[in-house]
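Only one protein chain is missing; all other protein chains are in place.
Now for chain A:
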Amino acid sequence: CKYKQQKDRDRQKEKHTERNRTEGILGCHPEIYPLVLTTKTQEIFNCRIDEDFTDEMPYKIIKKEDIFEDLRNRAAVSDFHPVKKVIQEYPGNELLLVYDKDFKYGLNFYIIGTEEGKENYLNASEVQEDQEEYKEFIPEEIYTYIPPVSKPWVSLGSEKEIEEESVKKSTKQVTYMISRKRSEFGAPITFRDQNASSVKDAYIECTAYPDKNFTLKQLEKNVGMQAVPQVQDTSTQTKWTYPKNASTQYYAREFSEEEKERLGQSKSLTDFLNNVSTSVEIALQQNEITNLFIDDWKSLAEEEGTFGDKTNTHLKEYQSFTDLHSQMEKMITCVSWHPTIYGLIVVSVAVRLSFEERVHFSGRLLLQPSLILFWSFSDPIHPQLMLESPDDIFCFKFCPSDPNIIAGGCINGQIVLWDITTYADRIESTKADGGGNKKTTLKPMFLLEPDGNKEATYIRHCAVSSIESGHRSVITDIHWLADTFEINRFGSVFENRNEICCQLVTCSADCTICFWDIRPLKTLTPTLPTEKKKEESIEIPFDVPSTFLHLDLSWKPLTRLSKGETNLDHCPTKISLSEEQLLYKISDKLLDQTKVTEVNLYHNLEAGLANLLKPIDDFCTKFFVGTEEGEVIYTDWKMEKDPDTGRMMAKKPKSLYSVHDGPVHTVQRSPFYNDIILTVGGWNVAIWKEGVMSGPLLQTCCAAKRYTAGHWSLTRPGVFYIGREDGYIDVWDLLEKTHEPAQSQNICITMITYIEPWTFSAKQQFIAIADYYGTLHILEIPWTLSHPSTNEVSSVNYYFEREVKHLEYVEQRRSIREQEKKEMELEMEKRKHKTHHKSKEQMEAELKMDYESYLELEKITLIGLGLAKASETSHMEMM
């Protein structure tokens, strides 16, 4: 490009100079044609520069013909070639050639093209001198315009600048010739990517680098500030969701009472109902007749999908526990499964001695700790926990609200409370052990040390009841009252705001039933400081929790029901409270008001004393009691005011039945029906229904062996287990047969003292059987005994209803029989009387009739004889 420009410029300059030359010259002297004559030409025409031309005569006359000859000879090479045309047009014969020494017209020679010019020149050279002289004498009178004569260019050094500025090609231009195959022209172009870094030297990088020269540190800055609220705009492209109601809160439209009345009276409604009621009644009756949608096939079949062998109906031995460390022979008095932890079973053991033997060995017995043992499935040798009590425990129960609290009844009449919250994690962890470690190595007996793997800890009891004011004889049964209600001193029922079980009921062989409250009593009188000191001086072992400290040794029963009021000494052995009492739910409104924090309420029992509690009306305060004499008593705990003395007294029992021949050791409600109770005692079993006063629904005939334990099945409504004194378990199924047990199985060699089944899962159900020799057997209940058949609940219910009806019928029949008997007697009586009366009257009537008939006969005869006429007859009658 540069080169091109230079070229152009050169050309232009040449042109310009040429033009300038021609124009300039032609402007003033159009007849002058500058020429360049080479030495050759100069020689030909004898116009050599220095020889032929002088200063005075710098011109020469050349003949036209000579020029033409030269032109012919030398053609283009001739110097006259450029002015060839001028010469041809020249009118004259001789041309004037002037040697331009000064390069006035640009070149060293010039030709004058016209005659006049020639003349002028010739004259001018002569005149020039004259003119100069002339000029001296006439000083500027007339300004004659002299057009500027182009002077020869004087170099002032600008040519150097121009040369500097001018662009010249420094190097030769490189020409490339690129050829391509014709066929490739117009072919579609395919481009391909190539990474510049893949080809070596394909690119030259000019990496940026921080140049310190260009970093300026601004030391001062002038900034304007304004406090504005922080605003942040964010936007995101989202799916457009149209607004739609997430929820609506509304009230349903209702009519007011007047409107309802008005509408109810309107004729249209009456007509509508008349029209519609027929079809509705037809539909209702259709449903009453038959259930259209019942699937007969389905309801015919029994439930399939058994998990075990259906033929196996026996209880399978699973595990057994014995306390090997006790010195004296023990028997198990009470068994309970831990309510929450799997595989933990708790037994209470007592020495196997009769009363005289106890007295005899009383010294030795004092050294023996009386224990409640916690057995876990994972460890059959060592009990997990051992709870210590002052004397042998005959019954105990876990608190339903808190499985870490256990209440037990002693042989000496004391109630003992334990709080094992601190040891709870120890027994919890046994669950994990049992699951993971199946291979518990059983060490042989002689290697066993008393301590073994785990330390045998005796957990001391928390509190015992007061000896003077408690029971005086062995406590035979203990129950926790439900957490929904509580009772006061007079037996009235109030709602329980604590939501925990805080009351107990016990019965003992001293013929009393006591209600206990585990909360601290509100003392009406301020305690004297001396008394306080006394209490404080009692040292408490450090490892005993202070949950029930307020009760220790000072616990008195809340209220006491003595059976002695009924003129008969009943020794209650077992009591059974109704389910309603155990599961009564208070209304939600009250629950909201009594929201308690997560504090363990048993450690904060003070909070539970509220004065104003709402009494619960129509609460069933009746319960069943089984006694040692074999009676079943249905009585009420609510006290009533005795009209004579004005004191609150226990009511008389509602009903009393003597059905058993021995002490009643089981009084239990069915888990399926609230009002069905099972009582076992002596040699027979009885089933009762609450409310049916005439007698038991079912009373089995006397068995060969004494029954010593009993329990309902937890899952099958018609099944219960009875333990015998010879170590057999009788399984009764009410749907199968009611005159004898459905099956019998031998468990151990000695008397069974306690039966307790427990359900862990749908597949696993265990039954714990305790015997007289202190061994606890755990057996697994097979599928058939644990899973109810379809509609078993309703079938058993139906059976009970039938029995009730049967009883009613028996009653009716009895009353009818009584009635009949009475009637028969009356009849007999009446008959005796009536015969007398009847004969007397009859005779009189007969006589009268005879007489009348005689009179008639007389009349007829007389008329027949003609002796008397009709009128005479009347005369005779008068006679």
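Convention: a contact is a pair of C-beta atoms (placed from the backbone, for glycine too) under 8 Å apart; a residue touches a chain by one contact, two chains touch by 3 or more; residues count from 1.
Here, contacts and distances are computed from a predicted model.
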| item | value |
| --- | --- |
| Which of "Dynein light chain roadblock", "Vacuolar protein sorting-associated protein 33A", "ATP synthase F(0) complex subunit e, mitochondrial" or "Proteasome alpha-type subunits domain-containing protein" matches, in UniProt, the chain that is not displayed | "Dynein light chain roadblock" |
| Contact residue for the chain not shown (choose from A:Glu220, A:Asp233 or A:Glu288) | A:Glu288 |
| Which residue of A:Phe272, A:Tyr458 or A:Tyr851 touches the chain not shown here | A:Phe272 |
| For chain A, residues in touch with the removed chain | 252-255, 260, 263-265, 268-270, 272-277, 279-281, 283-285, 287-288, 291, 293 |
